[in-house]
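Encoded as structure tokens, here's the structure I'll be asking about.
Now for chain A:
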Amino acid sequence: MIDHILTLLIFFPALAAMLGFVVTKDSMRAYGIAVAFIEFVLSLWLWYAYDPMISGMQFMESMPLIPAFGINYLLGVDGISLFIIILSTFFTLIGIASLTETRRLKDLIITLLFLEMTMVGVFAALDAIVFYVFWELSLVPMLYIIGAWGGPLRIYASVKFFLYTFTGSLVMLVGMLFMAYFYYQATGQWSFSILEWYRLILPENFQLWLFAAFFLGFAIKVPMFPFHTWLPYAHGQAPTIGSVILAAILLKMGTYAFVRFSLPLFPDASVFFMFPIAIIAIIMIIYTAMVAYAQEDIKQVVAYSSVSHMGVIILGTFALNVEGVSGSVFLMLAHGVVSGALFLLVGVIYDRRHTKLMSEFGGLATVMPRYATIFGIMMMASVGLPLTINFVGEFLCLLGFYKQSHMLTLTAGVAIIVGAIYMLSAYKKMFFGTVTNEANRNLKDINRTEMLGLIPLVIVAIWLGIYPKPVLEPINNSVESVIQLMHDKAQTPEAKARIPDLSGNNGTISLQEAH
Partner candidate 1 sequence: MEVTLNHYLVLSTILFAIGLVGVMRRKNLLMLFFATEILLNATNIAFAAISHYIGDLSGQMFAFFIIAIAASEVAIGLGLLIVWFKRTGKIDLDQMNSMRG
Partner candidate 2 sequence: MELYLYVALFAPLVGSLYAALFSASPKSKHVGIVASGLLFTSFVSSAILLSYVMSGHIVHVEMMTWMATGDLYIPFGFVVDQVSVVMMMVVTIVSTVVHIYSIGYMDHDKGFNRFFSWLSAFVFSMMVLVMSDNFAGLFIGWEGVGLCSWGLIGFWYHKESATWAANEAFIMNRIADLGMLIGIFLLYWNTGSLQYDVVFAEIGNLPLVVTTWIGIFLFIGAMGKSAQFPLHTWLADAMEGPTPVSALIHAATMVTAGVYLVVRANPIYDLIPNVGLFIASLGAFVALFAASMALVNRDMKRIIAYSTLSQLGYMFVAAGLGAYWVALFHLMAHAFFKALLFLGAGNVMHAMHDELDPFKMGGLRKVMKGTFVMMTLASVALAGIYPFAGFFSKDLILEVGFVEHHYVIYTVLLLTAGLTAFYSFRLVALIFHGEERYKLFGIHPHEAYKFMLVAMSPLLVLAMIAGAFKMTYYQLVISVLPDTQYHVHSEMTYWIMTIGTQLFVIAAIVYAYKKYSNWNSVPDGTSAMENSFGYKLLSNQYYIPKFYEEVFSKPYLELSRIAWKQIDLKIVDATVDGIANVIYKTGENTRDIQNGNLSTMLRWMVVGLVVLITLALAFTVGYNAVGA
Partner candidate 3 sequence: MFEAIAFYLFAALTITMFTITVMTSQALYAITAMAAGMIFISAFFFILGADFLGAIQIIVYTGAVMALYAFGMMFFDTTRDVVEKRTNPQIVFVLGVLAAVMVVAIFVAPIVSNNIQALYPIQEGVGNSQAVGMVLFTKYLVPFELAAVMLLVAMIGGIVLAGKKMDKSLTLMKEEEIGLMDDTFEPKAGGH
């Protein structure tokens, strides 16, 4: 069973979702929680069985799909993808457990389970086509969630979300096909296996074009400035669960793909584009933080803060050293936990008041102390206070990028200031002061169901902030092999200089050998 655990992880939720159609409405919720829980336990088992000392792919599965074109059903996890998979199953569980939606609950849970399949699939896929299929499939349940359970502008938002990301990924598909074609030209046989592609050393000008093609697909997904505008709409209109999954997992697909594809495939191009991308990332960080500060809707604040944090992740990724990339992978998890929790928290208040405007609130700390406390903890995590999960990631990202550029990091570091500004002012508007709105006077504090979803997140946010080692270590080992691979493949002298050479200071096996 452990040999096929990835297949199991991918298709178990889908099968369960199929079965879900025959489950009665009343027991659907319990059924959904049970399935998500089993899936989560399976993913924990995956972690348990994972050997953190091996940097290469583990639990690999392969099955030919279209042998003539080298398309295989190829799965595997390493330290980079392992935790994002666990995060996906974790958030699906939390999301289903804390569902407060009453309209067509059954459909919603089935959709979520399908979504879980696509998410796990994306992160476990090692074949570009399989990856692409899951990548695109993930749009469908999300489209449905926003379009069916969303706010008044849901159709606009969902169509925008779909078309925007779809356009980007089509360009990415072209890139993938070209990549396979180059592989064919170089070796005489077709392959879409990412690990096979890793071995390919492309001429620099090819790398630039391919990098650009992949970049567009990933950047829209992340979303990077100036492709970010679909996100506020999607978040603004999506139901709570949609926002949670979107922020926690779906956005991570973009940054994950950068680490999985762009970096090891195109080391020279990565170095070439490092500074332009870093500048975009910095614009993202500061500009969206400012936009977040101007928002009147608490959910939009969280949405824009997501973009801002994604900027830090991108910056860390393009630090191109172990510290930065490990930090960015870690920050993906951290941001997933924190922004997911923040969206859940916004959902809590939305369920009670059916408004998200901050001006409607004020003085909530008196009425809902527990809610204010949890919100405060998560806000501080989002601001990046040490000993919370976000700090580890942000610190490493900035530390890593500092090696590449002093001035840019200094500018990017403004993140910790502007982040504090919008978050604290939003918190002040919502929780501090006296209760002025009569409707708020008798609000109920967090109930048990909501606690069930939020407490684990608080625990994770603090636990991994204090003791990130169990997660950081496997990430570090896998990232080291990626960086080493990049260094070995790099051709231009600048790339050789920018990407550190790690050989000799550790015994990790490079990806090629592992494969």
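Throughout what follows, a residue touches a chain if its C-beta (ideal position, glycine included) is under 8 Å from a C-beta of that chain, and two chains touch if they have at least 3 such contacts; residues count from 1.
The candidates came about this way: all candidates are chains of the complex that A comes from, given by their letters.
No experiment lies behind these values; they were computed from the predicted model shown.
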Of the listed candidates 1, 2 or 3, the one touching chain A in this complex: 2
Residues of chain A that touch candidate 2 when the two form their complex: 160, 163-164, 225-230, 287, 290-291, 293-295, 321-323, 326-327, 363, 365-366, 369-370, 373, 380, 385-387, 391-392, 395-396, 398-399, 402-403, 406, 409-410, 413-414, 416-417, 420-421, 424-425, 428, 431-434, 466-469, 472-473, 475-476, 479-480
